[in-house]
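A protein chain is absent from this complex, but the other protein chains hold their places.
And then chain A:
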Amino acid sequence: MSDRHPMTGNLMSGEAQGGMERHAYDVVVIGAGGAGLRAAIAAHDAGARTAIVCKSLLGKAHTVMAEGGIAAAMGNRWPEDNWEVHFRDTMRGGKMLNNWRMAQLHAQEAPERVQELEDWGALFDRTDDGLISQRDFGGHKYARLAHVGDRTGLEMIRTLQQRAVALGIDVFMECTVTDVFKDGDAVSGAFAYWRESGRFIVFEAPSVILATGGIGKSFKVTSNSWEYTGDGHALAMRAGASLINMEFVQFHPTGMVWPPSVKGLLVTESVRGDGGILKNSQGERFMFDYIPEFFKAETADTVEEADAWYDDKKNNRRPPELLPRDEVARAINSEIKAGRGTPHGGIYLDIASRRTPEFIRKRLPSMYHQFKELADVDITAEPMEIGPTCHYVMGGVEVDADTQESAVTGLYAVGECSGGMHGSNRLGGNSLGDLLVFGKRAGESATSYASSLGGTRPQVDEADVKAAQASALAPFEVEGGENPYTIQSDLQQSMNDLVGIIRTRAELEESLREIEAFKERARTMVVEGHRQYNPGWHLALDLRNMLIVSECIAKAALAREESRGGHTRDDFPGPSDEWGTKNLVVNLDAAGTGVDLHEKPLPEMPDELKGYFA
């Protein structure tokens, strides 16, 4: 083929003179999900020359999969709701391990961030008096999730995407970042390749915002797409930043279990928020048997009270199906293990016997569609079979709560790839709010830092560019090595089996040994073909990130000898007060091939906020 790119006219070969593209920006945002788009809009509005770089086409990021809604104490349904109640719910949901300042900012700013979406064209469902409707969700005291049927994430991403396009922000689609450059201790840019041509790009920018999402692709059963390979986590580590809370992985209680090809696919929590209940194969509504001490005072203990709650929230307590996700996932796991599972190894989620077909089709249109099309199940007539699926990582880059800046000057992280906001367990609906609130904050602080530099910006070192290029091309140099797909699939199986929803010391130790072996195999993996749109090559590069992130998870999970939120140790079944005061922090080790871990005390909550938990 021609050595010139048909669309851009650029030289395709990275080696050729002038064959590498170069761009200079004030702020480069990596990732175009809710967090990345919101950050880019904020940076643009603050006056920065801004670029968005994303692995997929614009508008395809995983935010589209978010179904339930955006948690924001707008008080449209319950005037009693306010940021203080939302803050309290968030902290309790995270079992008090959250960064209190992030939880506070989130609760305070989410309502205005939602209202802003409406200014940009989002069409939320309405209350009877025309305001944005809000729905019930697990762990939230009041109906608080602004929503659009069960496709809220699509609405959010399309709104932000259309806003970014209208503002004329530059977007580099199907472009993957493989390295962050530094000049001394400060960020100077990033290195990327075009998926389409395999050609390299150097971004010169003093501010880089990581908004790459999660790590779910490290697990076999997951609701996450191929993109979720922990890129931002790994880029931050390699740049010298640290990660916190990596042991906390959220297994969403309700993923599809059948047919096999959709195993893990998300079934929204809105099914339960709108009246759905969980039953085992003996027809028992088992969640009443799993109400933990921590939530006893606010959870209904009879079927009558639970059912009455949907219409009268003042005089009844919440149904146990709406406990936070970690509790529900563990309960389902126990029922299945006890032999009370469904034919395909799940549990029944029943809304058919509880609500009219019209109600279900109106409130849960994509669930209706998803089960009809993919499993031949009519959810208005029969129960769904569901089971836990890897959904979200609470852990991520350790950042300053107000600015989202990491330990590396000029490097920011926002959304799922940042850590702290959700503590040990995220409440449903708090992710979309997180993306908006901290996206805006990161965009603004990244811009203000870039402008503070004036004319003296950190420089990209040519030797680093050469090294990044060599590293990206390495998989083509190997002969006779292994195919990256096989290593990925073995890693996913291993993480699922050994670092899954219930963990033990022996299995975690075993997993660390296996990860070492995968790392060894990955050193000699080989890809066929050439650089033009070659998924094998792309996977080989992503796999490096998956391996280091998996090691972080396993190592932190082994160290934390207690059970809390998204980390359950069979050998340490309860929460421990001592562990409740500290975070686990991981860094890349000195050799750059492994993970160092240390403990760090939680930031202390000010007394006026402590009052909410008395």
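The working rule: contacts are C-beta pairs under 8 Å (C-beta built on N, C-alpha and C of every residue); 3 or more make two chains touch, one makes a residue touch a chain; residues count from 1.
Convention: contacts and distances are computed from a predicted model.
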Self-check item: Name per UniProt, for the chain absent here [options: "ABC transporter permease", "Na+/H+ antiporter subunit E", "Succinate dehydrogenase/fumarate reductase iron-sulfur subunit" or "Bifunctional diguanylate cyclase/phosphodiesterase"]
Solution: "Succinate dehydrogenase/fumarate reductase iron-sulfur subunit"
Quiz item: Of the residues listed, A:Ala42, A:Val148, A:Ala413 or A:Val499, which one is in contact with the missing chain?
Solution: A:Val148
Quiz item: Taking the entire complex into account, which one of A:Trp226, A:Phe288 or A:Tyr612 touches the absent chain?
Solution: A:Trp226
Self-check item: Option from A:Asp312, A:Glu528 or A:Glu604 whose C-beta touches the chain left out
Solution: A:Glu528
Quiz prompt | Residues belonging to chain A that touch the chain removed from view | solution = 1, 6-7, 56-62, 64-65, 74, 76, 115, 118-121, 123-126, 129-133, 148-149, 151, 154-155, 158, 162-163, 165-166, 168, 173, 196, 225-227, 258-262, 265-266, 366, 369-370, 373-375, 483-486, 489, 527-530, 532-537
